[in-house]
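A single protein chain has been omitted; all remaining protein chains appear in their positions.
Chain naming follows the written order as A and B, and within any one chain the residues start at number 1.
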Amino acid sequence: MIKHFLSTEDWPQGDLEDLLTDAGYLKANPIHNHLQGKSIALLFLNPSMRTRTSFELGMQQLGGTAIVLQPGQDAWGIEFEPGVVMDGDAEEHIKEVAGVLSSYVDMIAIRAFPEFKDWSQDRLDHKIKGLAAHATVPVINMETIVHPCQELALMMTIKNHLKTVHRKKFLLTWTYHPKPLNTAVANSGLLIASKFGMDVTLLCPNEHYLLDDHYLKAAQAQCAAHGATFTVTHDIKAAYQGADYVYAKSWGALPFYGDPTAELAEREPNKHFMVDGAKMALTNNARFSHCLPLRRNIKATDEVMDADYCVALEEAENRLHVQKALMLNLMNQSLKEQE
Amino acid sequence: MIKHFLSTEDWPQGDLEDLLTDAGYLKANPIHNHLQGKSIALLFLNPSMRTRTSFELGMQQLGGTAIVLQPGQDAWGIEFEPGVVMDGDAEEHIKEVAGVLSSYVDMIAIRAFPEFKDWSQDRLDHKIKGLAAHATVPVINMETIVHPCQELALMMTIKNHLKTVHRKKFLLTWTYHPKPLNTAVANSGLLIASKFGMDVTLLCPNEHYLLDDHYLKAAQAQCAAHGATFTVTHDIKAAYQGADYVYAKSWGALPFYGDPTAELAEREPNKHFMVDGAKMALTNNARFSHCLPLRRNIKATDEVMDADYCVALEEAENRLHVQKALMLNLMNQSLKEQE
Partner (left out) sequence: MIKHFLSTEDWPQGDLEDLLTDAGYLKANPIHNHLQGKSIALLFLNPSMRTRTSFELGMQQLGGTAIVLQPGQDAWGIEFEPGVVMDGDAEEHIKEVAGVLSSYVDMIAIRAFPEFKDWSQDRLDHKIKGLAAHATVPVINMETIVHPCQELALMMTIKNHLKTVHRKKFLLTWTYHPKPLNTAVANSGLLIASKFGMDVTLLCPNEHYLLDDHYLKAAQAQCAAHGATFTVTHDIKAAYQGADYVYAKSWGALPFYGDPTAELAEREPNKHFMVDGAKMALTNNARFSHCLPLRRNIKATDEVMDADYCVALEEAENRLHVQKALMLNLMNQSLKEQE
């Protein structure tokens, strides 16, 4: 049974806590040789800056090697559906991609954004699941419809600033963006905050901006298991009041998925969800963060981004540390034994 | 005199056998430091997945460094013709590319597919020959109009399954594909199977799908030298009957080279050349392979690809091992001496 990292939903909180402990150690002691001779393939079906840099660098800092592949650009396009007659654009099936890469490298990471045509299809996350089904080495999610590596970095940052996180108020706020974006980081924000027992509030313009029911229910259940609350609201003031941590993300409204024109009409009136100093003043001296990239003065004002309470850069840096901890874990390398 | 690896036609069978022996050793013992401080530039004028991963990783596993360049994309476009006034798209001449890279790295590998306009030009393989003429370090062919690295991986796989290869029946079968593809792997299949004395059968829809005369004659001569047979047929049943190894590849008909519309009319009626279970049942319990990428249910059925007799993944994995053996050889590194 191969251990993958597809979603934090598959990992117990205790195992995630262990990763965060290791990440803290790696932050203080970055250079090791534990993965000498090991390698990882990084499959990017979409652009990346932080993810690519932190995985490439992290692997090198552990003595290993990362190979970056961009199927459809420098590598062949991939078919993910089983059983099809491959007469379209894709030259290669995920079965072969998974099989070949498994024979070369020790781990495979993939970034595969949704197609943005049909949410009932995209919500199945079939690309990474297809890869994991056919790979004989661990598979890591670098963002599909969830972004579990970002979750680890977020929780590492939260814990650094809030110390105890149980029942602290975590606000996930929708923000405007010119395009209807992926819900992955929003889904992930709910998953990780609820998994660690925070009081979770989801703020969005109206019911059209609710996240997929799967994630709402998962968050609700995880909050309940910790005796914490899960709240959905469209009231900006109420949402910010008393918040200990504000996390912003833009996403497209699922009922208009695949219809950007209709979605735009729904989205345009909501530019005032931009995070600004006045909103942050309503909080319990909260930290603000975002997964980046962030459009300044669209998602959050310069004032917010340049404030001391903005910890987005720290979260980005933590990507490096948590992913190194993750790769060591998936390769069954214990930091303690080898020091 | 610099030793290049442009085509197996330039290398005696014995030297290729030595490479395969070394590859077998490297398969069992992958990590070394023999190429520490050494480097290779990988010039990709076309996409790649296996080739790039296996060369990058292979070099790293030997202690060296690979630099990936994509002229025309992230690097400048290259002019290959001597003496021309460079007023077209290319910003740089192969003389300078070869000279500069030779001053940086210890080996240069290039993937340069044909232009698909004029076979009388493309068959001269002038891009890699121009590079080799001006480079002062060894040049490796990563697929032009032949694909000698694939040949090594193929023969390593054949030898693993058939043990003795002399006069075993090697079937190279044309298959359908939506586009008129490069003949390189087909040419290479003929070259390597004949060089190792197999009974070679080339199966294709009609005389328009014959490979370039150079490769037909080379294969014929090499078979003859081993007392083996070389057969061309358009009869599917006869071709598969008694085959010990089935190798599939699609390619465009040379008489319609540069005229995809006319070629398509010629190609469309031949979809039934797809490799399927019924055809494989005619063989002498043959293994099936393909260089990949492969369009499932176009070139071969899911049944064939998922069968135990399909060794395409093994051939892909062997790319790593044979290329490591090749790089060590070109750098005059002996595995035996240094262990």
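Here is the rule we use: a contact is a pair of C-beta atoms (placed from the backbone, for glycine too) under 8 Å apart; a residue touches a chain by one contact, two chains touch by 3 or more.
In this text, all values refer to a predicted model and were calculated from it rather than measured experimentally.
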| item | value |
| --- | --- |
| Omitted-chain contact residue, chosen from A:F5, A:F44, A:W119 or A:F230 | A:F44 |
| Selected residue (touches chain absent from view) among A:Q121, A:N206, A:N284 or A:N297 | A:N297 |
| Contacts of chain A with the absent chain, listed as residue ranges | 30-31, 44, 47-50, 52-54, 56-57, 60-61, 70, 73, 178, 292-298, 302, 305-306, 312-314, 316-317, 320 |
| Chain not shown, touching residues in chain B | 36-37, 39, 41, 65, 67, 69, 71, 73-76, 79, 82-87, 90-93, 95-97, 99-101, 103-105 |
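Assume only the chains that are shown with their structure count from here on.
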| item | value |
| --- | --- |
| Mean-CA-position distance for chain B and chain A (Å) | 40 |
